[in-house]
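Input: a single structure, listed below in structure tokens.
Excluded from the complex is one protein chain; the other protein chains are retained at their positions.
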């Protein structure tokens, strides 16, 4: 069943496999008459692309965006924006060894069983390469949101067990984020994380991480209870990203241990709250405070170590990862998290508009 | 914008406020010709209803289900099942004090700002009373799933900082769950949790908790990448429950600290995996192993202590909780978690069927 | 699969069988803070209800609406409006003869084959009784639209071969419509039609008819190409009504015989067009001119004559219609057509709002 679309009013549909001709998408419901900065979209793609630093995969993809429709004389027309990103570095021979063998904790097995036929090269449709299309849509959404004074910033706050202290969260310098390859806003932590990633890679291993995202400037009122709560849709968006294993917003899992008397956010006369354990969302609706959430990513499944597995005939096999893979997914996942957040927020902003009648 | 529906093929739409005439819903897309056990549905409602034990709210609601359509001679007809649960214990006067005043960390403020007009009595639409309709739908889904050998079981695994040890997760006795008011499968932990809840209530305070849910018997193939992954939809379903602050499946947030070499689930010749850090889902698709996830719930916002807040004119106010409320939400949330899981799984089972052509 | 919902932003979901306990629905996405006139809703139901005149079925249903949620102190809250209409005149014994026998051109056969189990009483879910729920939603939509200066009026323009002349369409007196039982705006035609219906009924037979609907005051811009054109959604809405066999808007089927030079609507300086063969919609988007369309309804399938048919075991049977049925469906279908039109227009008005950003 069709599962490659996200959003209701502002809707992204993606296509494409890791080693096919191209990936791409259609972005429908884009507000019209909006002047797009195409360079800025490319820059967002560059934040996600392979080969950008020493701690990510060295696969070579220039990830050049080509727009096919929906933009005329530099401005959106309201018609769907079709776009493609051609696949360049298609060393498909890297993947002959997995043609009939299931890599542990990859999607090889489930795709084979569900669809009966799969493009195994580089993981095919299950590859995180698909997320480049999300970044295109997210970059467009972000440009529109900025004009509404809504700003989204994600960063790495944990790699393995190296984590930003809660006490440092309120004094972060976001301008530092893009200055280090890990995308961590605390330079000293960034160095520790980078060292850990390098160490892990040296061992032919991988490591997990967390991304924290903050959204400022969201007006009161976004969210459609009871099922389409803003937090629920943000959660779905984040959990739809490859390798995501968990989502929490506001106080999240740590809020479980708190008392209500401590956790409750008292209102101030300006409508703001004194604390923000709610994470900017109450009853599934934005309350005007900054929205923040965290996403957990598992260690990348491709490791350069021998593992036991089975082939498609269920015979035991040994497998060793080949190809050029990320030792840790979070540095490149930062723009993906921001993009999915931007798509959700813009979609809900438009949903909110939809209910207003003079 | 319409946000009160959940599911695509098997779809629940709910209505109703805490202190209106009735709550209820429409369950559409129900497989036809299925013999329903109405008593069992009522028993599920009883697991959620107030007044069931000393550690939950003493509000009195018999929560008697009335079915209006879609069932004929005891069997589903494929037509939508309409149902209502009448509200009985409507001490609306309990809520006069919040008519113009926003309770901290409730949805009063956001509903007021979003809609401009709200039924403030008992939280109105934002009340968790709405979840009774979900339990009706979930109970029906569970009956259908059981016939497909799919079994869903949730339980409380954390209250405050009292938590089941990971090492005990594999030897749990599910038959114990309904024997204690906390719904914890380890009797000694259940007693500790119960004591904590009682202590917290005595202080006029509240405490958070976590629910763990396990789904056994799910066939390989459920999930619709790339956006409608099974884990993403489960996450949305759980995060749509009142007071939910986080969701993780498989290794979740703790998987972040693991190496890939440890985290990867090796395949065995029977298609099962040796470990199950994947939580039964790979690439967004069920892999035939048990699915498990956890949901974090914040402490209930209503406390019997004085708090600072504002009224609708943004003047400072003091407020003290009245009414009869839960000191901890998780014991009653267990059937809600199971219900939302059942709705998701059945919807995805039907989605999976949809793609099969001879 | 769930098929009982209509609309995206303003969404109606219905439930209920002809002879069950009640029919009803949930109307979600209703703009908040809107003062509803409940009496007016009841009056719209009365326009549809049985027994209102000598030329419709004499089944007795008071069709009293009961609202269960979503309205507080007389105004909408933005929460879903749940409502029920109880079935009163349930002479189910009238239907014992069709328990196992398929009435020709009814839905008995298709429901039996599709669902394997059906509530045969009065047609069950396939009965036009369900449309009462649509009238409730439509009446609410109409009240909201009137405040936006959008007015919807339907009327009968054909019964059998008695038809309003095209030349009379521009000088119709709408105030006459509700003054005759046929709901035809030309009194002399109304009398002819009424006579025909009475004659047909006397013969134990039935006859078809057409309804024309005009919508004035729709702003330019409603419609979402390329698939969700305003005319396409209006067509779907009308074709979802029981017994509808055709839909045409603007010049419709007669436009086929015209030349482009005649059919094209020249623009005037005020943005209006000189003619309106387009029917107020160009490229799937409203152009500010009146929208008009026609819906064809077949003769009612229940006739008081002996017919050949088969039973569920595919044995030949004779059947004679019992029960109290309409000899012609169009007089009572007028408010249904208006209601579906109102739901579509309001939904598209909200969709249009959704795309506007400052």
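The chains carry the letters A, B and C, assigned in the order they are written, with residues numbered from 1 in each.
The criterion applied here is as follows: a residue touches a chain if its C-beta (ideal position, glycine included) is under 8 Å from a C-beta of that chain, and two chains touch if they have at least 3 such contacts.
Please read these numbers as outputs of a predicted model, since none were measured by experiment.
Trainee: What chains on display are touched by the one that is not shown?
Mentor: Answer for the hidden chain's contacts among shown chains: A, B, C.
Trainee: One chain isn't shown here. Among B:55, B:81, B:144 or B:172, which residue touches it?
Mentor: Only one listed residue reaches the unshown chain, and that is B:144.
Trainee: If the hidden chain were put back, which of C:18, C:57, C:76 or C:282 would touch it?
Mentor: Final answer for the missing-chain contact: C:282.
Trainee: I'm checking contacts with the chain that's been left out. Which of C:130, C:194, C:214 or C:338 qualifies?
Mentor: The missing chain is touched by C:130.
Trainee: Please output the residues of chain A touching the missing chain, sorted low to high.
Mentor: Those residues of chain A that touch the unshown chain are 1-5, 7-11, 13-17, 20-26, 28-29, 32-33, 66-70, 72-73, 75-82, 84, 114-119, 124-125, 350, 354.
Trainee: Could you pull out which residues of chain B are in touch with the chain that's been left out?
Mentor: The missing chain touches chain B at positions 8-9, 29, 31-32, 78, 144, 147-148, 349-351, 353-358.
Trainee: For chain C, enumerate the residues touching the unshown chain of the complex.
Mentor: Residues of chain C in touch with the missing chain: 1-6, 8, 14, 102, 104-107, 109-111, 113-114, 125-126, 130, 158, 160-161, 200, 203, 205-210, 220-221, 223-229, 231-233, 235-240, 242, 244-253, 255-261, 263-271, 273-274, 277-279, 282-288, 296-303, 305, 307-310, 314-316, 351-352, 354-355.
Methods note: only the chains that are shown with their structure count from here on.
Trainee: Over half shared numbers or under half: where do the identical copies chain A and chain B land at their interface, same or different?
Mentor: Result for this pair: same.
Trainee: Go ahead and note the Å separation of the Cα centroids belonging to chain B and chain C.
Mentor: 39
Trainee: At what distance in angstrom does the C-alpha mean of chain C lie from that of chain A?
Mentor: So the centroids are 46 Å from each other.
Trainee: Spell out, as numbers or ranges, the residues of chain C touching 2 or more other chains.
Mentor: In chain C, residues 8-9, 29, 32, 78, 350, 354 touch at least two other chains, as defined above.
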